[in-house]
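Removed: one protein chain of the complex. Kept in place: all other protein chains.
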Amino acid sequence: MSEQKIYKWFLDALSPHEAHAHGIDNMVYSKQTRYQRLEIIDTASYGRCLVLDGKMQSSEVDEFIYHEALVHPALLTHPNPKKVFIVGGGEGATLREILYHTSVTKVLMVDIDEEVVSLCKDHLPQWSKGAFDDPRTELAHLDARRYLEETNETYDIIIIDISEPVEEGPAYLLYTREFYSLVMERLTPDGIISLQAGTTSANNLLNFTAVLKTLRQVFPIVLGYHASIPSFGLPWGFALASKRYDPRELTIKEVDHRIAQRISAELKYYDGEIHQGQFVLPKMVRQAMDKQERVIEDNAPLFTYN
Amino acid sequence: MSEQKIYKWFLDALSPHEAHAHGIDNMVYSKQTRYQRLEIIDTASYGRCLVLDGKMQSSEVDEFIYHEALVHPALLTHPNPKKVFIVGGGEGATLREILYHTSVTKVLMVDIDEEVVSLCKDHLPQWSKGAFDDPRTELAHLDARRYLEETNETYDIIIIDISEPVEEGPAYLLYTREFYSLVMERLTPDGIISLQAGTTSANNLLNFTAVLKTLRQVFPIVLGYHASIPSFGLPWGFALASKRYDPRELTIKEVDHRIAQRISAELKYYDGEIHQGQFVLPKMVRQAMDKQERVIEDNAPLFTYN
Amino acid sequence: MSEQKIYKWFLDALSPHEAHAHGIDNMVYSKQTRYQRLEIIDTASYGRCLVLDGKMQSSEVDEFIYHEALVHPALLTHPNPKKVFIVGGGEGATLREILYHTSVTKVLMVDIDEEVVSLCKDHLPQWSKGAFDDPRTELAHLDARRYLEETNETYDIIIIDISEPVEEGPAYLLYTREFYSLVMERLTPDGIISLQAGTTSANNLLNFTAVLKTLRQVFPIVLGYHASIPSFGLPWGFALASKRYDPRELTIKEVDHRIAQRISAELKYYDGEIHQGQFVLPKMVRQAMDKQERVIEDNAPLFTYN
Partner (left out) sequence: MSEQKIYKWFLDALSPHEAHAHGIDNMVYSKQTRYQRLEIIDTASYGRCLVLDGKMQSSEVDEFIYHEALVHPALLTHPNPKKVFIVGGGEGATLREILYHTSVTKVLMVDIDEEVVSLCKDHLPQWSKGAFDDPRTELAHLDARRYLEETNETYDIIIIDISEPVEEGPAYLLYTREFYSLVMERLTPDGIISLQAGTTSANNLLNFTAVLKTLRQVFPIVLGYHASIPSFGLPWGFALASKRYDPRELTIKEVDHRIAQRISAELKYYDGEIHQGQFVLPKMVRQAMDKQERVIEDNAPLFTYN
């Protein structure tokens, strides 16, 4: 397929002076939605990729790492997750991983961009694998923050699967102390949340450490963890915040047992070993976390790529 | 420094259709040595960088991750490492980390390219931090394989710090079963080796898994481990092979204790937690390792970027 | 349209160490035909572009320069061109310009790649502007050289509109002394040919000067000329070879008169002034032409990008 020389490139800007360059085999689809520019690109190294506003979101080859790492720590730590809320989650792969949990009876996914969800359903069916048609799935195209403000419902798990906070985009108000407080209120007493939290690259730790610091203003148990998603071009961080349960208290064996008992699919990335190993962050990352004092607030938001 | 627009770029080709692009602030030095093309570049994201034959070798900002991850697992696992042999190690940073171990009485570094070593000493003094002047250091500019064939000396630790095996380069004969057998013979009974083993990227596991398979033909204890070195653009793998001691048997506490007792510097990346966490590889990497049957031999070498 | 930041780029390699980079707005179409890779790309600077095997062929914004410069010098120099043969000519824009000449009664276009012609007709209708439906047009998808060998027909004008001679492609046998001799035989006594002849860039004159030298082995009147087609990234050369008429003998006024009399459309690039001016080549180009001794032959072909 890619034996010919590559002459079209997708440059994923990681900063104004760093980029990961993907050779393009084929451009599949391109559209300006109401909220963002969506593109589906076949790359030579990572197969089909979803690109929003010029940033790689997920690739056919390694999206499983991102989505398993985002979803399973929270759900496996919870004793019996039934009701799950997804903030964002466009591709439907977060939904897919949640639905593998047989305990789950209802998932509400609230993604403001109906077109992105619909185009992903059509053009990236290998991401959602039918999850949108599962009877447990409910889908709404609203502002997730406003939805949570107005609802009285509570959830066992809330997964925040949104792109990074940029000045032009709407996502930045989903990274603040006020939003996390709202999320906290909408959780059941055993509730747990997880989210992607930006790169853990040694020279670029502001976003990751500030998100964790902000979560700590709200939640009693807050953990950073990381995974390598090669198509992202940089090491990547996640956060888990919990009202009662600490994921590190589960043994490898217990996690593997829960996976066997509760998950209806064969995982490719996640298991008990990774569950333990992922919470081990490099010493300099932990030190940067300890030193970080920045709390992200509605009136003092944080933007990446500035 | 880098507020101006970047218009000179260093493209680190990870494959014919993937690259990591580094904005260049300044070109510091450039030279064709007898063996390779050396360049020292100031990049906007990673500061000063060493580039050999167009491939990023190490950067001011994150070389500590690479060198701590390469050196300390082996030396901390050994009960009392005294004599150490370095295959390659041009920048002198591997030497630096070894010399931090107070037990070490002698380090022999054999790097075939005298010019690279000398230029790194002059232009990258923050890498070697005086290590070349340490009385325990001995430096030779020879073919390391031939040296090991001809010597009768044995070593407690052998660290292999060389670039990747490419068709044109001399390094590929330092990745074969025959070479590892030779290394085994030159170890003391408690001997341990470590080496960098290429990317652990999900779609590019051949090199990493074949190196581990090959080591397993020779050593009773062989472990893969990984670290994220952002300037490399992809997740990175290492291997540790040992005659007697298994690094995973050390508790976090014991590793931290050994660091406190034996290491004269403040480490930035490594500690007991990372010692444990780094051996946890993603499930799909472990599965690829289990399935790999390729043994690298002098007559059946492996080349990257083919 | 292109106010957003560009993150997809088409790199048109002019040599292994020089390229012209076009920001991509949209990928319109992509296909591997039997003979070449065709792509239709919307670029930010040049609008819709046809790309074959990774090389820019023509752009919406400036294809008129290329096609007017290729076609009109020959046809306007001829006293009464009726029958025209096109070697290649995929997009149909060469055909379009020829058909603007009201004297023309028949044009036979022989392009080996039926798919390219058909896809251009569908996706680039602004190039051919209905020319394929003109009753004077005849289209054949054969090897043009073989066709000319087997036919007894003769033509007043032969326009050679093919891509550059590369090692893998079939075009290189359409650049040799043997082929030009065949073309000569298939011309009527007043016959004239023209062709694109590669860049006239100061450091890369081999192709242009060798094509002219080769034509001089066959034709009594041979002229090089040039035009600036910005999307090509380099200055571009053409050649006109003639049995009897010398284009430079036409005054500006006479050319403008012929345009007014014979051409049914408003030209955008060409007129009497350009007709004269285009034959004036820089001194160093003329000197390189004088010194060039290389004759391109079937057994000694010339390839670009080597």
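The chains carry the letters A, B and C, assigned in the order they are written, with residues numbered from 1 in each.
Here is the rule we use: a residue touches a chain if its C-beta (ideal position, glycine included) is under 8 Å from a C-beta of that chain, and two chains touch if they have at least 3 such contacts.
No experiment lies behind these values; they were computed from the predicted model shown.
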Displayed chains that the missing one touches are B, C
Per the touch definition above, residue among B:37, B:146 or B:291 touching the missing chain: B:37
Among C:115, C:178, C:246 or C:271, choose the residue that contacts the chain missing from this document, as touch is defined above. C:271
Hidden partner chain, touching residue among C:79, C:282 or C:301: C:282
Note that chain C touches the absent chain at residues 2, 5-6, 11, 14-23, 43-46, 61-62, 65, 199-204, 226-228, 230, 233-235, 267-271, 273-274, 276-284
Considering the whole complex, not just the chains shown, which residues of chain B touch the missing one? 4-5, 7-13, 24, 26-27, 30, 37, 39, 41, 54
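Going forward, only the chains that are shown with their structure count from here on.
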Category of the chain touch graph - line, ring, star, complete, other: line
How would you label the chain A and chain B contact, same or different, if same means the shared numbers make up over half of all numbers there? same
Geometric centre distance via CA averages, chain C-chain A, whole Å: 53
Cα centre of chain B to Cα centre of chain C, whole Å, reads 55
Counting only residues that touch at least 2 other chains, which ones in chain A make the list? 5, 11
